[in-house]
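Report on the following structure.
Only one protein chain is missing; all other protein chains are in place.
All chains are identified by letter, namely A and B, in their written order; residue positions are counted from 1 within each chain.
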Amino acid sequence: MTNTSVVGKSVLRPDAFEKVRGGKGFPVNVSLPGMLHAKLLRSPYPHARVVSIDASAAEALPGVKAVLLPKDVPQIKFCPVFFVPTLAPSMIQDMLVMSDTVRYAGQPVAAVAATSAEIAEQALEFIEVEYEELPTVFTTEAAMGEGAPQLHADAPNNIAKNPVFEFGDLEAGFADADHIFEGTYKTQRVHTCYMEPRVCVVDSDADGRLTVHSSMQHMFGLREKLAFVLDLPESMVKVVKPPYIGGGFGGKLDMGYIEPVAALLSLKTGRPVRIEQTRYEDFITTTRNPIEVYLKTGVKSDGTFTARYARSTLDCGAHATHGAEVIMVHGMFGILLPYRCANQTWEGRTVYTNNMIGGGYRGYGSPQGAFAVESQIDEICEALNLDPIEFRLKNAHQQGDPHPFNPEFTLSTYRFEDCLKTGAERIDFARRAAAGSTEGVRKRGIGLGCQALWVSGCMGFPDIYEHSGAIIKLNPDGTANLSNATVDMGSGQITTLCQIAAEELGLRADQVRMTYADSETVPFDAPSHASRVTYSAGTAVKAAAANAKQRVLEVAAVMLEEGVDNLEVRDGHVHVKGSERKLSIAEVATRAESPFVQMTAEGPKPTTIGEKGTILGVSSMAPPSNPSPASVEFVEVEVDTETGEVSILRVVFAHDIGKVINPSAAEGQVEGGFQQGMGYALMENIQFDQETGACLTSDFLDYKMPTAVEMNFPIESIFIESDEPTGPFGAKSLSEPCTTVPAPAIANAIYNAVGVRIRELPITPEKILAALGKL
Amino acid sequence: MKKTITLQINGKQHEIAVEPYETLLQILRNQAHLRGTKRGCDSGGCGCCTVHLDGRAVYSCMIFASSLQGRKVTTIEGLPQGKELDPLQAAFVEAGAVQCGYCTCGIIMTAKELLAGNEPLDETQIRHGIAGNLCRCTGYTKIVDAIKIADASR
Partner (left out) sequence: MSLTSATEYFTPNGNQELLELLDRYGAGALIVAGGSFVHGLDARGLLLGIEALIDIRNLGLKQLTSDDDGLTIGAMVTFTELVQSEEVRSSAVLGAVRDALEYPPLQIRNVATVGGNIAAACPYFDLPTAFLALDAEVQVQGSGGARNLALHEMLVGLFQNGLEAGEFVTGLFLPRAPVRTASAFIKLESNANDLAIVNVAVRVSLDSAGSCQDARVAIGGGVAETSVRSSAAESVLQGEKVSDDLLQRVGEAVQSDLQPMSDHRASAAYRSAMAKTLTQRALRRALGRL
């Protein structure tokens, strides 16, 4: 592995200094002169036709400047997902910015812009809406059943998408099995709970050009979608990159209603319009889709898979949105591909209901899959008395194998086995007792969960954007500006990319600064999602830095009268190899930008054209591959068998992500991901009234997620480093597996502790007590 | 009906006209233009809005502005400014406790009250002390580390 001086260090995050003092850069702070405030009127009914709307009383209120009704909104159907072209064939374009058909409780039917948010909100009460209520369906079973209301004209039985993948000969595989296991596993609807609300400010000029500020994960996706629904060329829409946003996790990976509504109101009033969602509105914006998975698996007595059949039913709610892609990622990376098996069939269904719509959320279908697959593996091992580590290794891919999803790539680095063995040894997995066998009211257990196959970005995925760009500019003081479209939502994207650039340029991390960008000034970038930034954006940043470095060396070559090949950068200097001679990068950058002819004491100093011009490096490129990280988690729990409460005692996470760019930031991903995975496993659940569709859990008092008290246990991150040949300085990407592996590990630990298997998340204390026969 | 109140924010007197329903959070952000205190929810459940009122950590989203006549508020902006960070702020940066940063200021203000006591804090006390502050990015691990560092150095 290459020796690095910046990459591999836990450098301090440059944005942290500003954030501990208040944090000016959050989009929620954007305020423009003359700004109006808008609010959305939301349907209380989950399925209804808007018969009439009369907003005249609202319009007449002092302070109200404009009203927006469905008739004022272009009826252009779209898919809101950022990371695909709006008309991508694999997605479903079934949404309208404002429609007179309501398909879920909370869908906006009107909007008001006023001089204050309070006036806008009061004005909503003056809008008279006549609804015709329609029959509802809230379960996928009812939605697909006889007599169910058809929610979209082109989806019979409310099935939006129905992919099927078949490999080998399933029947033969089951015939070959010594044992067959079946089970149904259910996951629930949860929210990303980003702490900064969804918020936007949209301004317009007399020519109808828009400037957009928004808390979102993809500048170019927002530009594209917004232009599309307003029927504008993209060059008329400028999206400004926020310096950072207050969390996203995939929950800000699509265009909401607020940006197009604010845009239309701005065009109507000629003033900037701001919309900030309440926490209730955020809870009903987008969520992780619930998926029910039926698994039927055939194994030999030694644990080798002979056949695997799975059927997954995803509730996408009123519109398909991400559900058309989540089902694919779930099927591929959650079910079929993590382990080897020649005979597999998977059927997926994305089903419309009158529930709320789904969005992206870290893991994107793989948490739902991992819960099912890793729980069942545990069940198989228990039933056949097989070692869970050996079972997985028996069925695992090997380093050097062709990539199961993208065979033109290989699993060039894949240390899954080392992750399993190192993690097992660290927590002493072998010490666990037989399930439910320990004495006492409080019983302990250890469980294991894995994400054996994941992605570093979306290279090779049909219809999904995957390229990045960057512009690096050197300043005369020897620092560098990095301008690129990657949005930092907290995972440390800024820091990582600056480290990569600094390493390449021979600078310190704090000498590279991420600076301003908007959709008019920087190359296209795919979103901050899919664990792609380190690998994909990092590759582009490294390439831009390499270009800039080449210029540095060319200028220095003239100054030092040496060949470019004789020079190298390190420690902020250009060194002549094997010599003491050097120049600081500041001197080189200054020379490049100094006047063409400089006056000195000895008279005019000669110079060359080749030295002159700002030192720039630009890139716009796709990454070369899509290497898989490998992630393994061991969790020890204690269950109070009188109350069913679960305490986590210890977590060990072993992870192959290639070269770790910033160890502290990587640990932060593991620790934060565990909070989300633990919440998913034990307590989080967005619930709705089954009659009215109204949300029952729309604030933090009712929607439970782990606090610092519940997380009172050590989390050890073990990074099993490898040198990924296609990644920047050997790196692969991070992030999503941290949220995917906790739930199965916790579920398996609970089984080990109390001997009861719960196949439905969240595993609440009540479910445990019921399973123990105590209720 | 607006009423004018006079209160002290970060050591400075402010005269602000407030509506009956306006909260301390709203006047900090909108009238006093101090944006470090943040809104993360609407009913005192997340802690992003935490400030000190008469020396005690409170959710500013539930304090009516009209109740603030003659009282003292300290926000994140009231900690030492300029190039020097308050030791607790510095600990957060150094421990890697800041990811998206949206919850950070609220937790720092809460921790400030925890650290104002005479006894050293143990981990359970720290975690219990920040139970009213939610974080979705960090898993709290490095936040607790930062508070421990600040505790040890005082």
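One rule holds in what follows: a contact is a pair of C-beta atoms (placed from the backbone, for glycine too) under 8 Å apart; a residue touches a chain by one contact, two chains touch by 3 or more.
What you are looking at is a predicted structure, and each value in this text was computed from that prediction instead of being measured.
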Seminar exercise, completed: Full-complex touch with the removed chain, picking from A:E234, A:D702, A:E716 or A:E760, is A:D702
Exercise. At which residues does chain A meet the chain that is not included here?
Worked result: 118, 121-122, 280, 642-643, 683, 685, 687, 696-702, 704-710, 764-766, 769-770, 774-775
Problem set entry | Chain not shown, touching residues in chain B | 1, 3, 19-21, 42-45, 47, 50, 53, 56-59, 61-64, 66-67, 69, 110, 113-114, 128-134
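As a working rule, only the chains that are shown with their structure count from here on.
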Seminar exercise, completed: chain A to chain B, mean C-alpha position gap in Å, rounds to 29
For this session: Would you tell me which residues of chain B are touching chain A in their complex?
Result: 19, 21, 34-36, 38-43, 45-46, 48, 76-77, 79, 81, 85, 89, 92-94, 96, 98-105, 108, 123-124, 126-128, 130-144
Exercise. For the complex, which residues does chain A have touching chain B?
Worked result: 10, 12-13, 15-24, 26, 28-29, 118, 192-197, 244-247, 249, 278-280, 489-492, 664-665, 667-668, 670-676, 699-701, 705, 707-709, 711-712, 715
